[in-house]
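All protein chains but one are shown in place.
On to chain A.
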């Protein structure tokens, strides 16, 4: 009888040790992502703020300057900010309605058998590497625009918008579909029992009830559009002008960084980091909006 308690103590010791160890492992993993985040932010901000702190460049000239000529130490990114905003808004104007209608169709209208084919297809769209979207845009959309609109150069704002609209679809569709499916069945029944049609029910009860989820879908889609780099490089055309028409060739913020970082050094390189700060600020703003939406949705 006397050996039993000892044994038990031993195995308990091991348990406590494992318990402590696994606690540490979990903590380490959790910290890893926070540390990475802080390192990236710190690095980008450190490098990107140098020209304005140590070298006497003006932030206003940087944000609102029209000329980006690194060889002459001119670093104005205003055209790129405008290009990024236009491209994102344009992509939203096309991508959100298409994505929302797809989500409604999948969640509310399509028979199960059809939804079972379309849903995975849409999700697969999310898994396609972005460079392939760019290649598709370059090989199909750009020549199409060139021929249809008689452009000299098909790489343009509208090409970027189309590619980004397709790219944001999976995000918008999946998130909106989930939100729509989460609307209680009793709302639909209540509406239909009041003699509302199915379409009436969808637009008057289901979609308004899923509002916060749908807004989340829009904001996430927006994040996807504003941060996209690879696909955009291939179809944007890369002109440093403020776009005044859909057919103008553009250079958004992401493209600027990706195209020049490889060979830039000194102030030029730091200005590219500063471009990154601007981009990051947009993303941060979106996350803030997202947090607001989801906290409202919780109420």
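Just so we're on the same page, a contact is a pair of C-beta atoms (placed from the backbone, for glycine too) under 8 Å apart; a residue touches a chain by one contact, two chains touch by 3 or more; residues count from 1.
The rule is short, and it goes like this: contacts and distances are computed from a predicted model.
K.L.:
Pick from "Phosphate import ATP-binding protein PstB", "Sulfate reduction electron transfer complex DsrMKJOP subunit DsrJ", "Indolepyruvate oxidoreductase subunit beta" or "Xanthine dehydrogenase" the UniProt protein name of the chain that isn't shown here.
P.N.:
"Phosphate import ATP-binding protein PstB"
K.L.:
One chain isn't shown here. Among A:23, A:54, A:97 or A:184, which residue touches it?
P.N.:
In the complete complex, the chain left out is touched by residue A:184.
K.L.:
Pick from A:192, A:240, A:259 or A:290: which residue touches the chain that isn't shown?
P.N.:
Missing-chain contact among the listed residues: A:192.
K.L.:
Looking at A:15, A:116 or A:204, which makes contact with the chain not pictured?
P.N.:
In the complete complex, the chain left out is touched by residue A:204.
K.L.:
Give me the chain A residues in contact with the hidden chain, please.
P.N.:
Counting over the whole complex, chain A touches the hidden chain at residues 111-112, 184, 186-197, 200, 204-205, 208-209.
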